[in-house]
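What follows is chain A.
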Amino acid sequence: MGRAPVSSLAFDIAHLLAGGMLVLSFVLLYQDRVTAVLNVFALQATALALSVAWQSVVQNAPHLIVTATVALAVKGFIIPAALHRIVRRLDVHREIEQVIGGGPTMLAGLGLVALSILLVQPVGERAGIIVREDLAFALAVVLLGLLMMITRRNAVTQIVGFMSLENGLVLAATGAKGMPLVVEISVAFSILIAFIVFGVFVFRIRERFDTVDVSALDSFRGERRDHI
Partner candidate 1 sequence: MAVTIGLWCVAALFAVSLLTLVRGPFGTAFVYGATLVISLMALALGLTELIGARVSTVALPLGLPILDGAHFRIDALTAFFLTVVNLGGATTSLYAIGYGRHEEAPMRVLPFYPAFLAAMNLVVLADDAFVFLLSWELMSLASWAIVLAHHRDPANMRAAYIYLVMASFGTLALLLAFGLLAGADGGYAFAAMRAAGPAPLAAGLAVILVLVGAGSKAGLVPLHVWLPLAHPAAPSHVSALLSGVMTKVGVYGFVRVVFDLIGAPTPWSGLVVLTLGGITATLGVLYALMQHDLKRLLAYHTVENIGIIFIGLGLALAFRANGMDVAAALALTAALFHVFNHSVFKSLLFFGAGAVLNATGERDMERLGGLIHRMPQTAIVFLIGCMAISALPPLNGFVSEWLTFQAILVSPQLPQWGLKLAVPAVGALLALSAALAAACFVKAFGVTFLGRPRTPAAANASEVDGFSLAAMFILAGLCVVAGVLPGFVIDALAPVAKALAGDVMPKQVGVPWMSIVPIGESRSSYNGLIILAFLICLGTLTALAIHRFATRATRRSAIWDCGFPLDAPQTQYTSSSFAMPIRRVFGTVVFGVHEVVDMPRPGETRAGHFAVRVIDPAWRFGYGPLARAVASLSLRLNHFQFLTIRQYLTLVFCGLILLLIVVAAWR
Partner candidate 2 sequence: MALILELALQGLQMVLVVAIAPLVLGITRKVRAHLLRRIGPPVLQPYRDIWKLMHKEAVLAHNASWIYRVAPYCIFAVTWVAAALIPTYATGLLFSWSADLIAIVALLGTARFALALAGMDVGTAFGGIGSSREMMIASLAEPAMLLIVFTVALVAGTTQLSAIATIFTTAPVGLRVSLGLALFALMFVGIAENARIPIDNPATHLELTMVHEAMVLEYSGRHLAMIEAAAALKLVLYFSLIACLFVPFGMATGDKTAGAIALGAAVYLAKILVLALLLPIGETSVAKMRVFRYPIFLGGAFAAAALAVFLLFVSRGF
C-alpha cells in the first residue's frame, strides 16, 4: 500500500490500531478452538474501541466516545461472556469444523486484503490519507468477517464472524469525518448482535446454520426432495 508520510502521528496511531484489527481478524481465521476465538474477538473489540476513541480525539468529535464505550462494553465483555456461557450450556463442539482448511483460508484472506487495497488505492486523490488507510483496513476486516462466517460450521464462530464484520463497519463509519448517526447506528448494531445471540440461546439453534444431515434440513424447507 502507498507509503504514508511518517510525519503525521495521527495517521501512525490510526494506522497501528486499524492494522491491529486486521491482524486480529487473521488470528480469528486461524483459530480452531471456540474459547480461543472468543478471546481473540474480545481483543479485536478492544482494539476497535481504542481506534474509535482515537478518531474522536483526532476529529474532536466527543460523541464518538459513546460508540467506543459501547463497543468496549458490549463486544469486549458482555457478549463474549454470554457466548462462553452458551458454549458451556449447549455444549457446542469445542473443536470448530472448518469447511476449508486453515492454509487455504489464510490464502483467501490475503487475497481479500489485496483486493480491498486494490479497490481503495486509486480513491485517494481527494480523500484524506487517514480515510484511505482506514477504508482499506475496514474493507478488509469486513470481507474477512464474511469469509469467517462462510468457512466455519459452528454457530458461535459464525456469530463472531458477523461481529467482526460489523467491527469493520464501525471502523469505517468512525473513519468518515463527521458522519451523522454513527453513534446511533453502532448502538443499533450492538442490539442486532444481542438479538442474534439471544436467538441462538433461545431457539437452541446450534448447527442449524449448517448441518451435515441434509434430510434434517429439508424438513425445514416445507418441501421435501421426494416431491421432486
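Candidate entries met the following condition: all candidates are chains of the complex that A comes from, given by their letters.
Quick notes on this one:
Going forward, a residue touches a chain if its C-beta (ideal position, glycine included) is under 8 Å from a C-beta of that chain, and two chains touch if they have at least 3 such contacts; residues count from 1.
Quick caveat: nothing in here was measured; it's all calculated off a predicted structure.
Picking from 1 or 2, the partner of chain A by touch in this complex is candidate 1. On the side of chain A, the complex with candidate 1 involves touching residues 99, 112, 115, 118-119, 122, 143, 146-147, 149-150, 153, 158, 208-211, 214, 217-218, 221, 223, 225, 228.
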